[in-house]
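All protein chains but one are shown at their positions in the complex.
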Amino acid sequence: MYSVNYHRATSVADAASKAKGEAKYLAGGMTLIPTMKQRLAQPGDVIDLMHIGELKGIKVEGKVVTIGAGTTHAEVAASAAIKAVCPALCHLASHIGDPHVRHRGTIGGSIANNDPAADYPAAMLALDATIATNKRKIPAGDFFTGLFETALEEGEIVTAVTFVAPDKAGYEKFPNPASRYAMTGVFVVLDGGSVRAAVTGAGETGVFRSVEIENALAGKFEASALDAVTVPADGLMSDMHASADYRANLVKVMAKRAVGRAKG
Amino acid sequence: MGIEGIGARVARKEDKRFITGAGRYVDDMVVPGMKHAAFVRSPHPHAEITGIDVSKAKAMPGVIGVLAGKELKADGIGNLICGWMIHSKDGTPMKMGAWSPLAVDRVRYVGDAVAIVVAETKGQARDAAEAVAVSYKELPAVTDAAEALKKGAPQLHPEAEGNLIFDWELGDGKATDAAMAGAAHVTKMHILNNRLVPNAMEPRAALGHYDKAEDHYTCWTTSQNPHVARLVMSAFYNVAPENKLRVIAPDVGGGFGSKIYIYPEEIVCLWASKKTGVPVKWVADRTESFLCDAHGRDHITEVQLGFDADNRMVALKVDTIANLGAYMSLFSSCVPTYLYATLLSGQYAIPAIHANVRTVYTNTAPVDAYRGAGRPEATYLIERIVETAARELNVSPAELRRKNFIRSFPYQTPVIMNYDAGDYEASLDAAMKAVDYAGFGKRREDAKKRGKLRGIGMANYIEACGIAPSAAVGSLGAGVGLWESAEVRVNAVGTIEILTGSHSHGQGHETTFAQLASGRFGIPIEQVSIVHGDTDKVQMGMGTYGSRSGAVGMSAIVKALDKVEAKAKKIAAHLMEADEGDIVIENGTLKVAGTDKNVPWFQVALAAYTAHNLPAGMEPGLKEGAFYDPANFTFPAGCYICEVEVDPDTGRTEVIQFVAADDFGNIINPMIVEGQVHGGVAQGIGQALLEGAHYDPASGQLMTASYMDYTMPRADDLPSFKVSTTNTPCPNNPLGIKGCGEAGAIGSPPAVINAITDAIGNNDLTMPATPQKVWAAIRAATKH
Partner (left out) sequence: MASVSMTVNGRAVSGEVEGRTLLVHYLREHLGLTGTHVGCDTSQCGACVVHVDGKAVKSCTMLAAQASGSTIVTIEGLADGADLHPVQAAFKENHGLQCGFCTPGMIMAATDMIRRHPEGLDEKTVRAELEGNICRCTGYHNIVKAILAASEAMAKGGKAKAA
């Protein structure tokens, strides 16, 4: 790791005021610290967001779920309030990384980083969540803009995500055998007759909604509705672990399984 | 704990320190004044070094020294060597290219060491290493062994034309061709054995300390054989004469072969300590381990197996290309030759065998022994082709094996080895029973109803362990003898220290070796200590690899214990005025048989040291040493059966059950032996399903250089294993031991691949059988 100065923020405003130059916000650090360790990132300063009370916590009012950006994956996985309205999100959170990672990694950090193989972006997109920052509210559809790219501006901090729990949602992923990140993950949502299916781990430009899956499920929200679907390999990633063709197959298979496990 | 002898399932003595965080690994060592090193490494697979500018690095904060290859050479430090001479079939010696511990004018693989930076902290050393400006002129590179042999391929070493190190053969080629020509059925296969990275969890490390006052060097290193390290560093690398060099391998966190070799880093740390005047510690990070630890396997083979009309094997013909990487590592030449081709008869009576092996330089990390070393490659070959032949001949794989088993011993194979003992049918039967082979058909049907493809596969391995008779290996080209030493020191109060040249890096020697003395003299096992891993304490030893610590290391201890026992009995007889031949040892006392006269063990020990009343002419003391040179290899063998379910939608394989029935001869501690099998099987399943080192042929970069891309077996990739043993004692060593350290990794890969190919109905599948590959193979099979 290159030399770095550490700053601990006490509030969102304090964090924003400390952000300058090449500074980076540090949430759980489950991606940033390894990246820095491998000397692939060289922020001169890191601003620790983990001690900011206002970023913590889960609130469920009726079907409206709000999760503070500093909430860890373990906390989401274990949240009875979320489980009651959207168990798929708890299932997703319980399968991010490993137990030690889930103790530190946060939802805000995950979506702000927008790793193309991260789980949360698929959920945010399919749930049509709203990403709140210290400056504005951004619809998930506008938030994820490319590989490790988001709509966040310099110094902008994710503070919370909000979504309305759908009638049904399900998530299934096929992990990369080595890294255990999603090689393909599909989050499906049925809400008032409309269907959204977001795919992570597979797209060349990051998380995306699959028109083919959504169209097929629109008539009948059942796994069998996907039997005849062909997911195009165009635009899917190809690497030594999985070709685009194989990922296209996984999109379909994971979508079927996500529908199979979807619950309200 | 108490008196724990041979056969006792006693918990390990060494565990206490490991479970409380008190283990002492090289990276835990702190020497006053110690500084930290980082290596500058080649980012290119092949390039000329046109200049090295260290001025910027030297000016960085905390930097104590920056040293490069030219200074190393100027100080007379020698090149790394391969210690096993192989001659090509035309009689010419192998072509060993120069390997300088720090590259001087050319780098030949990504990770090749170019310079060392010594600084106050590890972070500062790394900062400065990045600031060393090395100018390279890139050269074309080749990473695949078959490609490297082609005309026009990039050339690595001027010594080795066409990148060919040697072209070697074993067996009778004419007889094999003739037998093959007359065969009723010939099965042919093209087989790849995937390159693996050993991945001991403790990364390699070295701490070099030059003591100016004594003109003496100490090296703490992650070694499986510190004495060999000292010998080689003295005799070939000119670091220091042996009496001026102490090598200590303290707790070592796994080896699996990768810590046998003497690498550039320990040599350079010792030299740099003298140059800079400070103790120098280097600890690899994981990516350095991936890039620079010796890799394993990487064979390309064409194989044919001929049968007569009665399905008896008549001939086996093997043509292998083995990738040895950019330089010849210490034992690299013997792995694809005498540890491989000599085992090609497997468990079968095959009258004619011929193997041709070409070894090749490529722009990749050096390849050397990794758990099994040659024997997994041989076993994979035989057990894949036997299974394939059974499918082609439409006979049961078990029956085809049974029909061809060697059944009388000793058995001379056509490829050097003389098998001393075994009962292959016993392990086959035990494994088939344990797996419920008969019930497989129903399980397959049940799986089908759940949409899964279930398959079963077996492998009947044999290996050669306990390496090795020194004269025999000497005649085959080994540069060292492969005996082992031991010294048993009985203290004046009867406690015992056993000094051994074997090295434990997970094998539990502190327990099993102590069991030998505890059981024999009837003293509590806590009163027996094992001393190893330090050239100042143990005079000489050959170390631990090739599953040799039991068969060779413990045999040496037995020889020394015999001498101690004989002297103790003489003393006891003298004390009790009895005949030496009447003395027996029972429960910690030496008794006159048939009487109640006895003298406790500790009193005999005390008498030996007070020397007040010893038999006339006897020297005081109770300390004996022994060297043991084995009379033959040992031949562990067994049958492994794997049952898998494949998810046809994703290609993911789940190992449902894995059964191992091994014949290891006599067993000292069954708990530890089972643990060795578990670990070996996990590595074998890893090779079959998960692991593969992959160099990008275009860039020459190692694409699998971290756990993000190299799949290590994790707990949820594996089942619990069903292991059992059958026992035909080895007739060639005093304990009847065969060795158990590598069997798991040798027998399991073909069992797994035989099971998957059985499940999916497509035999065309290479390791690692990743989900993507299996999915593609299923699709290819359904298209036919």
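Each chain gets a letter, A and B, in the order it is written, and its residues are counted from 1.
Everything that follows uses one rule, which is that contacts are C-beta pairs under 8 Å (C-beta built on N, C-alpha and C of every residue); 3 or more make two chains touch, one makes a residue touch a chain.
All values reported here derive from a predicted model rather than from experimental measurement.
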Chain not shown: contacting residue from B:Ala352, B:Ile672, B:Leu702 or B:Cys730: B:Ile672
Given B:Gly111, B:Gly171, B:Gly208 or B:Gly253, the one touching the chain that is not displayed: B:Gly253
Residues in subunit B touching the chain absent from view: 11-12, 14-25, 27-28, 121, 123, 199-203, 251-254, 256, 285-287, 505-508, 671-672, 674-675, 678-683, 706-708, 712-716, 718, 720-721, 744
In subunit A, positions touching the absent partner: 1-6, 8, 26, 29-30, 33-34, 36-38, 46, 48, 50, 74, 97-101, 103-104, 179-180
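Simple rule for what comes next: only the chains that are shown with their structure count from here on.
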Distance from subunit B to subunit A - Cα centre to Cα centre, in angstrom: 43
Residues of subunit B that touch subunit A when the two form their complex: 123, 126-127, 130, 287, 649-652, 690, 694, 703-704, 707-712, 717, 770-772, 775-776
In the complex, subunit A residues that touch subunit B: 1-3, 38-39, 174, 177-179, 240-243, 246, 249-250, 253
